[in-house]
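I am attaching a structure below and will ask some questions about it afterwards.
The complex appears here minus one protein chain, its other protein chains still in place.
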Amino acid sequence: MISDRLVEVGYEVRPIFGVERTVIGAVGGQEHQKVDTIDQLRAYDFVDDVMIITKPYKFVAKEYKKSKSVIDVRGLKIGGDEVVMMAGPCTVESEDQLMTSAKAVAEAGATVLRGGAYKPSTSPYSFHGMGLPALELLAEAGRRYNLRVVTEVMDPRKVEEVSEYSDILQIGARNMQNYDLLREVGQSRKAVMLKRGLSAKYEEWLLAAEYIASGGNESIMLCERGIRSFETYTRNVLDVTAVPVIHNLSHLPVVVDPSHGCGRRDLVATMSNASVAAGADALIIEVHPNPDHAIKDGAQSITFDQFREMMPPLRKIAEAIGRSVAAIPSAV
Amino acid sequence: MISDRLVEVGYEVRPIFGVERTVIGAVGGQEHQKVDTIDQLRAYDFVDDVMIITKPYKFVAKEYKKSKSVIDVRGLKIGGDEVVMMAGPCTVESEDQLMTSAKAVAEAGATVLRGGAYKPSTSPYSFHGMGLPALELLAEAGRRYNLRVVTEVMDPRKVEEVSEYSDILQIGARNMQNYDLLREVGQSRKAVMLKRGLSAKYEEWLLAAEYIASGGNESIMLCERGIRSFETYTRNVLDVTAVPVIHNLSHLPVVVDPSHGCGRRDLVATMSNASVAAGADALIIEVHPNPDHAIKDGAQSITFDQFREMMPPLRKIAEAIGRSVAAIPSAV
Amino acid sequence: MISDRLVEVGYEVRPIFGVERTVIGAVGGQEHQKVDTIDQLRAYDFVDDVMIITKPYKFVAKEYKKSKSVIDVRGLKIGGDEVVMMAGPCTVESEDQLMTSAKAVAEAGATVLRGGAYKPSTSPYSFHGMGLPALELLAEAGRRYNLRVVTEVMDPRKVEEVSEYSDILQIGARNMQNYDLLREVGQSRKAVMLKRGLSAKYEEWLLAAEYIASGGNESIMLCERGIRSFETYTRNVLDVTAVPVIHNLSHLPVVVDPSHGCGRRDLVATMSNASVAAGADALIIEVHPNPDHAIKDGAQSITFDQFREMMPPLRKIAEAIGRSVAAIPSAV
Partner (left out) sequence: MISDRLVEVGYEVRPIFGVERTVIGAVGGQEHQKVDTIDQLRAYDFVDDVMIITKPYKFVAKEYKKSKSVIDVRGLKIGGDEVVMMAGPCTVESEDQLMTSAKAVAEAGATVLRGGAYKPSTSPYSFHGMGLPALELLAEAGRRYNLRVVTEVMDPRKVEEVSEYSDILQIGARNMQNYDLLREVGQSRKAVMLKRGLSAKYEEWLLAAEYIASGGNESIMLCERGIRSFETYTRNVLDVTAVPVIHNLSHLPVVVDPSHGCGRRDLVATMSNASVAAGADALIIEVHPNPDHAIKDGAQSITFDQFREMMPPLRKIAEAIGRSVAAIPSAV
């Protein structure tokens, strides 16, 4: 009915149906009719709000919500005053590897456990993750050490399965513009961590987040993980500037992944410091009991000792800008 | 059983189950056992072949198949002596728009009709294609003007539907590393056109193709469509060099898309000439009855007249290197 | 005096003094005075012309000169109907190496001899060229085989010396924005070949050419030699699209250097074909009597045989677009 009215006065209508809301995008229209039409639409009691969009993205824009979004992950706040540490192995390899990792990172100050169950791999002949058993181990490790869990989902058909075990759904860099997957997690009630594509512009990244938000899921954090460049010494170029830029353009929290961003163990601690100084709301770090024997990403994984040693300077940097490192919430 | 034997002698085993074959990847193993093991495996009568992989990709490598692959699309050969012209609108907008386009491009020398039914869009508020009705129109236009049809599939759950109507399944640049989608089309018997990702290295592109081939579908053509760079005058940088490079590394045919590669109508004809001179096996061109009113990609779409006018010089270039432009096969 | 008048009516004045003309740039000014002022200025008999600049570059813009510039290098026309072949070794190594190269490339169809006398090298410990003796050898080889000579000048203090021996002054990619050097060759009467910087945008490249032109030297050709990207298989990405783009924006001839552009011998012939099909006015190719023993750039240098073999298809491509390969002018 609203759609009919909009078409009548000259708009092109593009509805987006979500679980919690339906967005009716209206493009075009006669300039002189805009004000009248907006007033009429606001009058309907099932209409929440009518907004004039000037940026290409809307729900994720600063204009839509002035204050920073704080995402509540079972009591843990991401995007608030505290900096959240996410850590764990690239890939879940075994119960022993995961449990020792979870224990070590929890003791050192991490509050979120990372670990791959479904892994994207450039080669079809590489290891692609243990799948469901890894999800079960992650959930178990989370319970045992009171950690929240973040793990990647690649296939829209697996969103439900991964949601059962994980607190945060990670969308990987390769899938930043996998729109059917974005729409699927947009229908979910789980928090989403959206990694930046290898050569995604800020606007494209925010538009990918908008796909999720327009479906009704606004619990989104954006994760900078390095962009592709001509330099070959590092795996990628960690774009630390993305942190203040996204904070200028959007209300969403920003996570930084220095492990993938640099691809070299010896740079992780220093670039973690730089990221926190730039205002990162969380860090996600690859930690492995024995990096040189890791199935994947050993070169960029740090040891338990290295993780422990990087925390005190990091805490001081956080304090220098008026923040602190988040501790595990006592009750959920 | 083979897997057991391989594990026993120290390999790590990674099977890939396909419709037409099962690939058993074996990584590692003791050097001195390699020759013996290979001989033993060859002895099994259900073993087709045992290959030692030195490159990260295998079925798509020149080493695997010396001569160029020729893909037969209902009688139309792609990868042979003839250069194939694919043309049509970016997006199917209406029956009239598609039918007039199909007629015009067929008359001018195209043998494959392009047209988007499911369209990836950077913004969730843009047009995403007509979906199924567009597929039906494409199939109808194909029948009416004896054209083969190529259209994009984005969602692994839609591969079957799109396969019903289209001769070639296009994987878009954004989905080059959407591995679940690649595996799904790897199980299909339809030809696949795999576009190069925005900043994909040659090896990553070939490994994406390997995902498809390792599932048993070797009817793959690779499509160069421009890479991301610092230049802003053109939409992308069309990497014409990709044509001879891929021909050096792989037996697969190479398609060039100068429309997306340049993003500017005024460059399409010249860069088509350059691509054919570089050895492109096919071109895919956006043609629209009225580009300035196109829903998508108007700036890079050429008119019917421009398409007609670009064909004679293109034919001469093809002849200069001993090729010709493919005509529509008389019977299928 | 003119400057005084311009300042009086509110312009900021930036004079550029050249050998053949003085350009007085005037920025700003009151809109309503523009027409009047222009008329007044035109009235002065020492004023050649008054132009309103809308693009950031002027003398090199298409707007300034509709038809393509044809540069006359001692009778050899660059930028006309004929495609000019420049060839020779990366670096002059010895009299024998240069003379055999000059003879071979002249016989195969080259009309310009290339060869480095002063060589830029990423490392201070690499060979930097023979200097003056190499210049003398180049001039001698030019006389002996009736070839024009192109060689690089790096230091503004050497422009005069290099001009004595060379027909075309090459500005290398690393020096595209070495403004004191550009100003120096802008004062010269020799033709200049300005290579594109490693990551120069088209506009920056044209503005670098404008530095030369604004000094009074309009005999400029622009040389595309590959841009820097993430790909590591080739040395650079040869931006073939630069040819039609520059032809759209400027009246200057465009040279393509597939040797540096690709950095691989096996791609030179094919990419030469593509460049000519794209409308290149000249090619510059590294040819060496024994590439595997070349002091510099052996990987991208082709043999005499390879140069001879690439010419016939190249001639056919040129004919396909209505051009031919330039022959050595009989008399100068």
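By written order: A, B and C. Residues from 1 in each chain.
We take it that a contact is a pair of C-beta atoms (placed from the backbone, for glycine too) under 8 Å apart; a residue touches a chain by one contact, two chains touch by 3 or more.
Bear in mind that the values here come from a model prediction, so they are computed numbers and not experimental data.
Asks: Kindly state which of the options A:Ala61, A:Leu182 or A:Ala278 is in contact with the chain not pictured.
Replies: A:Ala278
Asks: Of the residues C:Lys77, C:Lys190, C:Arg228 or C:Arg308, which one touches the chain left out of the display?
Replies: C:Arg228
Asks: Touching residues of subunit B against the unshown chain: what are they?
Replies: The list for subunit B reads 199, 228-230, 232.
Asks: Just checking the interface: what residues of subunit A touch the absent partner chain?
Replies: 199, 201-203, 227, 229-234, 237-241, 243-245, 248, 261-262, 266-267, 270-271, 273-279, 313, 316-317, 319-321
Asks: At which residues does subunit C meet the chain that is not included here?
Replies: Touching the missing chain: residues 14, 16, 25, 27, 53, 56-57, 120-128, 154-157, 174-175, 177-180, 197-199, 204, 207, 210-211, 214, 228.
Just so it is clear, only the chains that are shown with their structure count from here on.
Asks: Would you indicate which pair of chains has the most C-beta pairs in contact?
Replies: If you count contacting C-beta pairs, the leading pair is B-C.
Asks: Using mean CA coordinates as chain centres, what's the gap between subunit A and subunit B in Å?
Replies: Averaging C-alpha atoms per chain gives centres 32 Å apart.
Asks: So which stretches of subunit C touch two or more other chains?
Replies: Those would be 229-230, 232.
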